[in-house]
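Here the complex is missing one protein chain, while the rest keep their positions.
Presenting chain A:
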Amino acid sequence: MQRIGDAPRTRRLLVGLAIVLSVLFLLLPLVAIFAQALAEGMAVFWNNLSDDYTLAAIGLTLLVAALTIPVNLVFGVFLAWLVTRFSFPGRRLLQTFIDIPFAVSPVVAGLIYLLLYGSNGWIGSWLDEYDIQLMFAWPGIVLVTIFVTCPFVARELIPLMQAQGAREEEAAVTLGASGFTIFRRVTLPNIKWALLYGVILTNARAVGEFGAVSVVSGSIRGETNTLPLHVELLYQDYNTVGAFTAAALLALIALFTLAAKAGLEWRATRREQFR
């Protein structure tokens, strides 16, 4: 039987096309980022990097990721556990709810939070009376980032936990294990890799989120300016090299994330083989 792409010429053409496109659309822009960042030499690159505002942006971005990940890790596991291990009315609805942050544009997400928690908002006006300010400060940025990234862990876990079924856990129950022990000794080892994968995706998105953060940030330089916002700001300042330096940082984080993901996948497949 002949399949599409079996003829040597077609195959070569397809492979060639794939390579050319990958280089043009993926590799070249990446190279360009680093080339632009280093365009005026190491010294300028270093200067841009050690700029107070850039450092503050890096710090804030890492802080946001560091707060977002644990929250969504717990939330994601909890949700996946609930949805796959229990049956209750509204279970399907809940599963649809998880996807809302994916379906909604980040800008809209930011606006919703602003309308709720801004000083005129339903909750915000009440908080304002106690002099608590969430929007236009780092807590607001963390809030919207949590919202935007909250499906990642759950979405990774649900299919896996559904496929694995509850048999092992049921066995543990019959052996008299407590809930927490079951989770720690049975569930967690089974979902470990998917969980880490979800965390990696969460991290990537938390670090890179622009739209939602841009709405609630108030862009106070050195205070509520995250790395992606900083890139835009520098670019608008006609500081192209600076913008690309910040962009290169983001790209580095992305590459690191991809490497971690590839490493995980590699370990996971190796594990399968040795089993």
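A few notes on this one:
Quick note on the criterion: a residue touches a chain if its C-beta (ideal position, glycine included) is under 8 Å from a C-beta of that chain, and two chains touch if they have at least 3 such contacts; residues count from 1.
One rule holds for everything that comes next: contacts and distances are computed from a predicted model.
The subunit not displayed here is recorded in UniProt as "Sulfate transport system substrate-binding protein", chosen from "Acyl carrier protein", "Sulfate transport system substrate-binding protein", "3-oxoacyl-ACP synthase" or "Phosphate transporter". From the set A:124, A:151 or A:228, the residue in touch with the chain omitted from the display is A:124, counting the whole complex. Listed residues A:25, A:86, A:130 or A:238: the one in touch with the omitted chain is A:238. The chain omitted from view is touched by exactly one of A:19, A:39 or A:55, namely A:55.
Among A:136, A:152, A:197 or A:244, only A:136 touches the chain that is left out of the view. Taking the whole complex into account, chain A touches the unshown chain at residues 52, 55-56, 58-60, 62-63, 65-66, 69-70, 114, 118-121, 124, 128, 133, 135-136, 189, 192, 196, 218-223, 233, 236-238.
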